[in-house]
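What you see is the complex with one protein chain gone and the rest in place.
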Amino acid sequence: MNPEVFPCRDKYFEQTMWQRKDLLGLEELSPEEIRQVLSIAESFKEVSTRGIKKVPALRGKTVVNLFYEPSTRTRVSFEVASKRLSADVINIAIEASSVKKGETLIDTGRNIEALKADIIVVRHGSSGAAEMLARHVGVSVVNAGDGWHEHPTQALLDIFTLKEKLGKIKDLKVSIIGDIAHSRVARSNIWGLTKLGAKVTVCAPKMLIPPGIEEMGASVTHNLDEALKDADAVNVLRMQFERDENTAFPGRLQYFKTFGITQARLDKANKDIIVMHPGPINRGVEMSSEVADGVNSVILEQVTNGIAVRMAVLFLVSAVREEKNETIN
Amino acid sequence: MKLLIKGGRIIDPANNLNEILDLLVVGSKISRIGKNIQVKAAKLIDAKDKLIMPGLVDMHVHLREPGREDKETVESGTKAAAKGGVTSVLAMPNTEPAIDCPKSVKLFKDIITKKAHVNVFISAAITKGRFGKELTNIAGLKKSGIVAITDDGSSPDSRKLMSEAFKKAAQEKVLIICHCEDKNLSREGVVNKGFTSTRLGLRGISRESEYERVARDIELAKAKKASVHIAHLSCRESVEIVAEAKRKGIKVTAETAPHYFSLSEEDLARFDTNLKMNPPLRNKKDISVIKKGLKDGTIDVIASDHAPHTENEKDIEFERAEFGVIGLETELAVAITNLVRTAILDWPDLVNKMAYNPAKILKIDKGTLGLGKQADIIVVSPHQEWVVQKKEIYSKSKNSCFLGKKLTGLVEFTVCGGKIIYANVNKYK
Partner (left out) sequence: MSKPKKIRTILCAEDIRRTLYRLTHQILEKNPVSCAIALIGIQTRGVYIARRVKSIIKEIENIDIPVGVLDITFYRDDLTVIGPKPVVRETKIDFDLNDKVVILTDDVLFTGRTVRAALDEIMDFGRPKRIEYLVLIDRGHRELPIRADFVGKNIPTSQEEHVEVKLKEADGEDKVVLIES
């Protein structure tokens, strides 16, 4: 490698550290790796402001969106991200019901690999599914949500948005409100935010706080006003009443009364508090429309940032696999 | 034919032996134990610097035959047993179909006669098909030659039915082995409920689901004056309940498996399905209470809960993967590594937990080196280190939770009924 081919490669070059073929979760990432994704995402955000919102970085590469759970937002975001990198995108949606009788996830992964795809973006209802797939295929695997385990790109985009709005992550107070027990978004956010030095509080009814969450670095409260007090940002999770586990749960109106974010409640909090939501929002359940569309809300900016963050992730994992192949040959 | 085992330390607590002696086997029986035996033997084992112990009695083994010969067979399972120094196993009845009637016991006996490399004792189901609905013919089963009954893998939810089972078992003098799990509490859980289940986003198995059932079964057994043995204790509350029952003089015995005193949920860093078993790996505090229970005698037995599963059943999504790990080939070394080397148990204690006590509980004439007894003997290198490797596993299934782990204590020879059925040919450096 000759440093003069591209003079922009200078001494900083040696300090870059991304070595991962896959992005499976934020638990395993170092703070430096998280910062690297965020920093490259900044560059990609600029790309999305250009007249031609596209760069040839992944030209000739194939990204397969393998979705075992219905998802529009995440899938579309990855698709847009891939296309802005000039990759070809194939969407595969697999009905959960067909999994039991059909081929296994590993077989599907190997088939996709045989098609010479370069990156598999996988969404699966089973915790650990992305990791298992990554163990069995040589192509890159990006976790787009596995069970209740992790949803790393969502947390990265949440953190990116926070950093953009507040200039830093260290020492920020971030509260996550809602069904923590069944939320991969909550878990990834707790890992990512605490690694970067933020203070995370989770807030939910007792039955939706999983045991041992404190050991992940979050403090717990069951009182929404307490969670909002002094918080720099609040990340509001979607309440999924359709879950089996939540059948015993009071109901939408009762939830809104106790844990819904309203303007009146926000008025008592920090004036500049950032309100985030991974979407899709249940208006009138997790938050009022007034809040969702209000001045504190950054929900649509999260969507925009999601593309930049996913471009960064796809860009980073794509080259590592190539290195592996070269060492094999 | 004569077999002479020379110069090893004989550990036989039943006969109060713990010294360096020679042991002579004539035919299938132990003929002499003494200093410097001088006979012309056809076979000689030099046991210098080695231990001579009774062959292990593992009272919790899933041989999978009949029905799931893809996972294990009587032949492959007993070969694995021989490699692990186990000369007697109690086969669990959760085969397909379940061993739940005298006829299926007879069919199984035929397979054992033809295929087994070690002694296989039979347990039958408590309820027909192990469905927890209707009792099996316990009297008939007893006559057919079983040594215990158990619905292992599940536990009948009905107190009434279980109480009836203990009553019948007491009449017939049959031991009931209880797999203690309330599935209404453990539900769809796959790992210990707590930090690990939260961290990995998996459903948790609560401790209550185990220990409440331990308490229930001991209470029911006591009421009917029946013998009860509690299988695979994993959490400290269960140990405490058993200890309390023993203090009160209740006829209860208890067992744990090697993984419950050597691994904790913290070892489940990633989604390794070889660490998925039922009951699940608990935490470090549980490990220390289990160890204490072994030391103070609350826990009588170490048994492997050898549960083979094919790669197709294990190498899948964690939630869908089968519960259970194999253990016949590693149990002695795991126990030596974690209990003897750490001075929790001494060698005689170890032989009691892994040979003498289970034989006594099952009322089988095994687990000692008494003169005239069947010659089930193992010769062990107590300090030999080795690494558990997939390619060296004899069992048909490779789902060991100790793959890659370095263990101490290696079986050099296994003698069963006077025949050398396993000899370690590997040279471990």
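Think of it as A and B in the order they're written, each chain with its own count starting at 1.
FYI, contacts are C-beta pairs under 8 Å (C-beta built on N, C-alpha and C of every residue); 3 or more make two chains touch, one makes a residue touch a chain.
Quantities reported herein were computed from a predicted structural model and do not represent experimental measurements.
Although it is not drawn, the missing chain touches A when the whole complex is taken into account.
Contact with the chain not shown here comes from a single listed residue; of A:Ser39, A:Thr72 or A:Asn111, that residue is A:Ser39. Against the chain not displayed here, chain A makes contact via residues 1-10, 12-19, 36, 39-40, 43, 46-47, 50-52, 54-57, 85, 315-316, 318-320, 322-323, 326.
Here is the rule we go by: only the chains that are shown with their structure count from here on.
Centre-to-centre spacing of chain A and chain B amounts to 45 Å, using the average Cα coordinate of each chain. On the chain B side of its complex with chain A, the touching residues are 193-202, 204, 270-271, 315-320. Remark: chain A residues 27, 104-106, 124, 126-129, 131-132, 146-150, 181, 184, 187, 210-213, 215-216 touch chain B in the complex.
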